[in-house]
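There's a structure below that I have some questions on.
The complex appears here minus one protein chain, its other protein chains still in place.
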Amino acid sequence: MSNHIYKKIELVGSSPNSIEEAVQNAVAKASKTVHNMRWFEVVETRGQIENDKVAHWQVTLKIGFTLDPS
Amino acid sequence: MSNHIYKKIELVGSSPNSIEEAVQNAVAKASKTVHNMRWFEVVETRGQIENDKVAHWQVTLKIGFTLDPS
Amino acid sequence: MSNHIYKKIELVGSSPNSIEEAVQNAVAKASKTVHNMRWFEVVETRGQIENDKVAHWQVTLKIGFTLDPS
Amino acid sequence: MSNHIYKKIELVGSSPNSIEEAVQNAVAKASKTVHNMRWFEVVETRGQIENDKVAHWQVTLKIGFTLDPS
Amino acid sequence: MSNHIYKKIELVGSSPNSIEEAVQNAVAKASKTVHNMRWFEVVETRGQIENDKVAHWQVTLKIGFTLDPS
Amino acid sequence: MSNHIYKKIELVGSSPNSIEEAVQNAVAKASKTVHNMRWFEVVETRGQIENDKVAHWQVTLKIGFTLDPS
Amino acid sequence: MSNHIYKKIELVGSSPNSIEEAVQNAVAKASKTVHNMRWFEVVETRGQIENDKVAHWQVTLKIGFTLDPS
Amino acid sequence: MSNHIYKKIELVGSSPNSIEEAVQNAVAKASKTVHNMRWFEVVETRGQIENDKVAHWQVTLKIGFTLDPS
Amino acid sequence: MSNHIYKKIELVGSSPNSIEEAVQNAVAKASKTVHNMRWFEVVETRGQIENDKVAHWQVTLKIGFTLDPS
Amino acid sequence: MSNHIYKKIELVGSSPNSIEEAVQNAVAKASKTVHNMRWFEVVETRGQIENDKVAHWQVTLKIGFTLDPS
Amino acid sequence: MSNHIYKKIELVGSSPNSIEEAVQNAVAKASKTVHNMRWFEVVETRGQIENDKVAHWQVTLKIGFTLDPS
Partner (left out) sequence: MSNHIYKKIELVGSSPNSIEEAVQNAVAKASKTVHNMRWFEVVETRGQIENDKVAHWQVTLKIGFTLDPS
């Protein structure tokens, strides 16, 4: 944890089931192009309503990852 | 999604079990008087503690719905 | 609920499973030294990522408790 | 205090005398159409100045009330 | 401007052309059910993109109106 | 209320007695150099404690006044 | 006022009468365990409504006090 | 752009036509007493409604100008 | 609108003419490297002043686009 | 520290070396026209980059000073 | 870094020399009563001005420490 530099990106994950799953889906998607992910921060939680029920949880999050080799 | 106008109302849903269920309860209650609900935004998450345990999750949310016939 | 005075403390609870469990863990820990807890407010939700998965949910919350005998 | 759902409305009360009276005036006015009011939250305090004196205190507040029969 | 009480509602207006027109559309729609509107406050400006162009300006605004006869 | 331009200045008023008096003191002081004051907005309320009592209420406020002759 | 270090704690004071009294009550209560209190900052003002009247003013405040002997 | 010091003032411009014109009007008015204006920042956008239409756009902005000779 | 994941980027668009055109310019520029743009959110509006007139409108916005094939 | 009234002005100081020096430069500049300065508050820290290095630290601060003779 | 619970306290450190030293002074002071400190967050930076110079840097910070044995 010395002089590392981190970059943060902002994503919106979604899930029909839960806030946690929406975050997990975003992290899983990001893992295809980003390496060395270290933490996330939830920025906003919202969702879509269809037929009087929550149809999708949409969670905006920031993901921090190391820029240098760890 | 043309020139629609939406109205947003603010509710507090509660549940003894989870944040998601508190939101669902608020949406279900609102559906009795509001139609064409489209999305929600979580504004605040809090709750009550009884006997050293979380007794109720209380989630403040805004619900947006279409004012014109869809 | 008359002229009570409350104090609020700020904790960070964590859990490998869910946001709700992270809050419950913080409340359980606080109950060892604080009595008459009445409510909590979620301040921030974040977490750590290991091996491209959410390893820990970390929830910052404030807990309010009564200073006078109830 | 079980699975209640609350609705919040936003009002601006005013008074020539004090912040407290401006809030009381808004609550009194709201009581003519809203029942089961439970709490309020002050959002903003401002006012108008006439002849170099505060002529009106204007307090924006949110009022929460129960949607279900209590 | 004596002891008036105002209520504020939150709307989202939209327009394919401009921010101003999105606000005007929301005010015009609200005028069908709300009387004595006095002011508005822009809360958020966003929009939708289609085919690499802004397709709709969406402006969230609060409208204040007098509750008592003016 | 046509094409007026207003300027806002930020002051801190204080009073040993109340929030309202702290605001009034700031407005009275400002009136010695500023004319055509129209409204104020409370930005922050704080104070000093001496001997376990509130010794001074300190209210930060913004005052708006007309730049053109009214 | 040299190299002092201060600690801040967060309390909620309440009063049936006024915002100022709610703050005074919190300061008075804190004085039983905290010494060298120097200032307070109002964080939030809210209250409870009973029978269509404000029953309790509840003011969240932070109190700063000196950690070193003064 | 060396060791310049800037001062910022807060104005409210208004216009019956558009947000942009309200800003321009404020800048034009400020130019009569302030020199070396360099930038502005929009702080708030609101307006007045008359006869169910937007009668005035009111834009609060901060203007930054150089204190030293440029 | 199923389990899509979105990414958000932050841009500053500028225009000598209007806020809307500054947004359009940013979207047009982004379209050269980003596909499937879906929405934008205005974060900040500011601008530069030259010769006592607004020379450039500068709008900071976030653009959201789909990461998966739509 | 009795019934003093304070005014706050907003400045941007800059320095090629450090945040502290940028603040000191702003205070030094203000001292040429403002007397009885008592405190400052840092509002924002930013800077300019030239040739891949920080060329100027720019600190926005508010300065409070006494309006009455002390 | 498993299921740890952290507590956060809020302090104000001061120093005549720099922001960094003000933070260090607060951490040093806290170390006399708090163990297992892990991180800090700067909440606010301000200071006092005497004789037209910055006399004290005052930094409000939160310090997080582990509640369980590490």
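As written, the chains take the letters A, B, C, D, E, F, G, H, I, J and K, and residue 1 is the first residue of each chain.
As a convention for this text, a residue touches a chain if its C-beta (ideal position, glycine included) is under 8 Å from a C-beta of that chain, and two chains touch if they have at least 3 such contacts.
Remember, it's a predicted structure, so these values are computed and weren't measured experimentally.
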(request) Taking the whole complex into account, name the chains on display that the unshown chain touches. (result) A, I, J, K
(message) Under the stated touch rule, tell me which residues of chain A contact the chain that is not displayed.
(response) 1-10, 62, 64, 67-68
(message) Take the complete complex as the reference. Which residues in chain K touch the chain that isn't displayed?
(response) 19-20, 23-24, 27-28, 31, 37-42, 63
(request) Write the list of chain I residues that the hidden chain touches. (result) 9-16, 25-26, 29-30, 48, 56, 60
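The criterion applied here is as follows: only the chains that are shown with their structure count from here on.
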(message) Can you give me the shortest step count from chain G to chain J, moving only between touching chains?
(response) 2
(message) Applying the touch definition from the top, give me the chains sitting in contact with each of chain F and chain H.
(response) J
(message) Centre to centre, using CA atoms, which chain is the farthest one from chain H?
(response) C
(request) Just give me the whole-number Å value for how far the CA centre of chain A lies from that of chain I. (result) 22
(request) Starting from the mean Cα coordinates of chain C and chain I, work out the distance between those two points in Å. (result) 38
(message) Show the residues in chain C shared as contacts by 2 or more other chains, in ascending order.
(response) 9-10, 19, 48
(message) If we use the touch criterion from the header, which chain pairs count as touching?
(response) A-B, A-C, A-I, B-C, B-D, B-E, C-G, C-K, D-E, D-F, D-G, E-H, E-I, F-G, F-H, F-J, G-K, H-I, H-J, J-K
